[in-house]
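A single protein chain has been omitted from the complex, and every remaining protein chain is retained in its original position.
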Amino acid sequence: MEKNTEEPLKTAGGLYRVELFFSKRRMILIPAAFILFLAVPLMGFNQYILRIFTVIGIYIILSLALNLVAGYTGQLSMGNAAFYAIGAYTATLLLLRGGVNYWLTIPLAAVLAGFCGLLLGLPTFRLRGSYLTIVTLGFGEIVRMILMNWDSVTNGTLGIRNIPAPDFFGITLSLRNGGFYYLVLFLVVLVSAASWFIVNSKIGRAFVSIREDEIAAQMMGIRTTKYKALAFVLSAFFSGLAGAFYAPMVGYIDSNSFTFEVSSQIISMAILGGLGTMRGMFFGAAVLIVFPEVSRFLMDYRFVIYGVILVLMMRFRPQGLLGWQPRVPVRFSKTVRSDLMREGILPEGE
Amino acid sequence: MADFVQQILNGFALGLAYALVAVGYSLVFGILRLINFSHGSVYAFGAHAAFFMVGLHFGPVPAIIAAMLITGVLGVVIDRTALAPLRKKKSVSIAALVTTLGISSIIQNMLVVIFGSQRKPFPDFFNFGTLELGGVRLGSRQLVMVTVSLALLLLLLMVVNKTKVGLAMRATAQNQKAAALMGINVNNIITLTFLMGGASAAIAGGMVGGYYQIVYPSMGFMIGLKAFAASVLGGIGSLPGALVGGLLVGVIESLAALFFGSNYRDATAFIILIAVLIFRPAGLFGKKEVVKV
Partner (left out) sequence: MALLEINNVSLSFGGLKAVDDVSLYVNKGEIVSLIGPNGAGKTTMFNILTGIYKIDHGGILFDGYPIQNKIPQDIVKAGISRTFQNIRLFRNIRVIENVLVGCHITIKYNFFDALFRTPKYRRAERQNMVRAVRLLYDVGLSHRVHDYASNLPYGEQRKLEIARALATGAKLILLDEPAAGMNPQESAELLRFILGLRGRGYTILMIEHDMSVVMNISDRIYVLDYGKLISQGLPQEVANDPKVIEAYLGGIQNVEN
């Protein structure tokens, strides 16, 4: 996505101060937000509201997953619903047919989805841009067709009913008792942390370099094929995780829960918030889940509005609503600073 | 054996419809290097426009011609309102791609809002009887589809290859800047491209609507993907490629349905698409592009 590049670092104004404020207090603000979210089920919300919170959680995970491929690596995937589906079906089948413990089905489902991500990532070897996008779309449809037609395993178009909710030390998780909410909160924290650590490492930098200029990235010795495949695997893994959580929560899955519409919904969220940023994923998921709920009368127009969002965003703010480039300086750790100081090359303004 | 011939025949007829839709992808890609994701929805729009016009008792031919015009205009509107501003801003290519995705969603769901998402019966206009020959049935519907599609595709080829406007289109496809310097109004050419793409999609929509006697808002999704597969198979950007690709996809998927059951019929096109992109990304008639550094 094109980034806002007009303002140089030094003339940054009010937004810069806000950024600096958050950046300096992030060690307090993030835990504070976490505690606030921990307290949500105790605030006496009804099941409907808790369900919305939980669904937002699922879509945050899905958006973060998409963000790794589309936002950082620059490979727009339109088949992420397929990984979501693979996660959901794998977890369900392991649970019902395999008799596997619920808590094991989640990682196993994610691993299988990740493996399918590898299968999809391999053709990226030769594909670029729009071609890749359309292959991911085709992949999503193939997966859905298999789910729809492989009756003996997936129960075809009828889907699978009565997926049992898991127990946690004798308590059966439900939406009412906040069990699913806490579980999704845990998963969101997990996926966010993993995503943050990956992005802020040489792996994340390799992803971004592919997005920015694939040939230049190769000239830096980056094995672009390997990293593109890795991005797909991670994206699929996290999407699979979301799917494995989703199935027992709703208790029922069929192939229509994972259509192209789901993929395009995730894309809309990521683009609204700002591809290539993590804050944008939280924002986009929250807005696009809450929005149709508070405007039920617009229900028929929901997908029309998604389309309008995509078109308007691309025209007027392609980097997303929260997609600005941070202007706070890069943080050097204490040891880095002292090393630099010793060499006398600490950059100005430090 | 009769089954086999029958399937090839069915595939041939359907393949020509795919080719008509594929032409839309190829025309736009040739000039803008953009995969126009909204094209499938434009096709569905065309089918609905024909359906609506037929409802006004115009008779099939005027109805389809009217649908052609309306849908062609829709194509132009899409370009002028959503894509042209992006070109002016010199946005990254992914922006245009996402925009067409958004437009697709808008069109398809507006059709749902207006016409409802259910399947609507399309009158059986083209049924004048069936010819049977050694167990192979050749319906008049198929005959009409084949004749009309072939005629249109040939007309398009003629326009692109033999006329002055076609020359301008090919020049623009080669090099927009150079074409503009030679006095070609590139914007008009792009507009014309969208007009032609929209019109041919509308015809395909009307024909396929008549063939299956059914229209519904999401009908463009699958055929759009198949047509895209066809244009990639033929070599995206090449009109003869779109024709050959469409026929191949149509015939192969009909045969696949015969041998592997109809459940996986729709998957065939994707498998072709993925295989082509992996093994021969330039398609049958396309040219390989050299990396510029």
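We just call them A and B in the order they show up, numbering each chain from 1.
Assume a contact is a pair of C-beta atoms (placed from the backbone, for glycine too) under 8 Å apart; a residue touches a chain by one contact, two chains touch by 3 or more.
Computed from a prediction, not measured in an experiment: that's the story for all the values here.
K.L.:
Considering the whole complex, which of A:S23, A:N149, A:S192 or A:Q218 touches the chain not shown?
P.N.:
A:Q218
K.L.:
Under the stated touch rule, tell me which residues of subunit A contact the chain that is not displayed.
P.N.:
2-3, 5, 8-9, 194, 197-198, 201-203, 205-206, 208-209, 212-213, 215-223, 230, 325, 329-330, 332-333, 335-336, 339-340, 343, 345-348
Simple rule for what comes next: only the chains that are shown with their structure count from here on.
K.L.:
Calculate how many whole Å lie between the centre of subunit A and the centre of subunit B, each centre taken as the average of the chain's C-alpha atoms.
P.N.:
34
K.L.:
Note which residues of subunit B are touching subunit A in the complex, please.
P.N.:
So the residues of subunit B touching subunit A come out as 34-35, 82, 85-86, 91-99, 101-110, 112-113, 221-222, 225, 228-229, 232, 263-264, 266-267, 269-271, 273-274, 277-278, 281, 291, 293.
K.L.:
Considering only the defined contacts, which subunit A positions touch subunit B in the complex?
P.N.:
1-2, 74, 76, 78, 123, 125-127, 129-131, 133-135, 137-139, 141-142, 145-146, 148-149, 215, 260, 264, 267, 271, 300-304, 306-311, 313-315, 318
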